[in-house]
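Encoded as structure tokens, here's the structure I'll be asking about.
Note that this complex is displayed minus one protein chain, with the remaining chains in position.
Up next, subunit A:
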Amino acid sequence: MDALTLARWQFAITTVYHFFFVPITLGLSIAVAIMQTAYYRTGNESYKKMTKFWGKLFLINFAIGVVTGIVQEFQFGMNWSQYSRFMGDIFGAPLAVEALLAFFMESTFLGIWIFGWDKISKKFHLAAIWLVAIGSNLSAIWILAANSFMQQPVGYAVRNGRAEMTDFFAIITNGHLWVQFPHVFFGAVATAGFLILSISAYQLVKKGKHEVFTKSFKFGAIYAFVGSLLVILVGHSQAQYMVKIQPMKMAAAEALWESENPASMSLFTFGDEKNRKDVFAIKIPGALSFLAYNKFDGEVKGIKNLQKEEEEKFGPGDYVPPVAVSYWTFRIMVGAGFLMLLITLLSTIQVFKSKFEFKPIWYKIVFWSMVLPWIANTTGWLFTEIARQPWTVFGLFKTADSVSNTVSAGEVGFSLVAYTLIYAVLMIIMIGLMKKYATRDVDEIEKEEKEIDNSVLSKA
């Protein structure tokens, strides 16, 4: 394999891996902050236990999110130096602001939060976790501002052989950012909600109806329901936005070879990507037009037509992304999203109706549905980035031109193997720890802490 292919694999693996942890950081930081606010307001000890229990899981997750984030920041220069030269004037700024505005805030106040129990006032300690939550989510806005530029370049001019920023305000008010960030944000809320919901389901089955977990289950169900519902609604407007700015992406998502008016939506397509035609397909007439424009007519452009258009605009070349991958990742994401909505809706209804007298099978379903948000998050990002190909910056700069020209295939191969190995080992360790802390007896937490102190004091 050549350096470009290896660098792309490395970017995909490290980024997908990083994003296993990011949504939990974004969503769970807010959840823990809400729980601690409830404790602060009511003084109810079970809220404190909730804060501590979910806070521990948050920290186990956060550690890997942080360290894999370092690789992300360095990787642009290390593996994509030509991209960095071309895009640095625009892309570097949000990254630097992200570090200055968000990373400092979340890391400093997380330290204060971990070590501040009983050392600082309750009010300030509560403020610390909120600042962590705000810092984490601010960082998402800035990195997505950078990504949104790659999807829809705005506020720039090509000068001196590179893209130069002409309007910082345009970059942070980029229309793409403000459909993408809510989508990522509510996706993160849903992901964290599902984690809480699933683990609570496990605890309720194994350890009985403990107040901490009936409360957590209820919280998780509502939190994940709100997240799932809004991520779908925002996703819909994001798709409509995509039709306008990246029609090729939409065409690939639907395996729509020819322009259609009204356009039909594919339920299932088995296609021939090489010859750009369907082998077998089931379609709903007019549905794609409705998806794109909220009405049952209106042209949606097809892959072949767009290929022609882009050739006229950008010169000869292949402008079609991998269609099968785009088509299936998009469908898996949407499918997982609707399943999430269904499960959380039913869970929420049951919580209010049956007071936790569920059938055991329901707990099982809820528990295993934990994987759904991860599937949706991963396929969603794979779709977003793969269906933009051959571009790194849409219409402006190609992936093939972005890679570092001084880093050999051997060197990238080495780092690819090294990162993959260390990430795999960390994953195993992390899951082990998560399991340990997710399945422990919540009443033991306080006892354990006291015992440690006593054992120390008796020794002294």
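Everything that follows uses one rule, which is that a residue touches a chain if its C-beta (ideal position, glycine included) is under 8 Å from a C-beta of that chain, and two chains touch if they have at least 3 such contacts; residues count from 1.
One rule holds in what follows: contacts and distances are computed from a predicted model.
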Identity of the absent chain, which is to be given by its UniProt protein name, from "Cytochrome d ubiquinol oxidase subunit II", "Monovalent cation/H+ antiporter subunit A", "NADH-quinone oxidoreductase subunit D" or "ABC transporter permease": "Cytochrome d ubiquinol oxidase subunit II"
Which residue of A:T15, A:T51 or A:N79 touches the chain not shown here: A:N79
Contact footprint on subunit A, counting only the chain that is left out: 59-60, 62-64, 66-68, 70-71, 73-74, 76-79, 81-82, 84-85, 87-93, 95-101, 103-105, 107-112, 114-116, 119-120, 159-160, 164-166, 168, 404-407, 411, 414-415, 418-419, 422, 426, 429, 433, 436-437, 449, 452-453, 456-457, 460
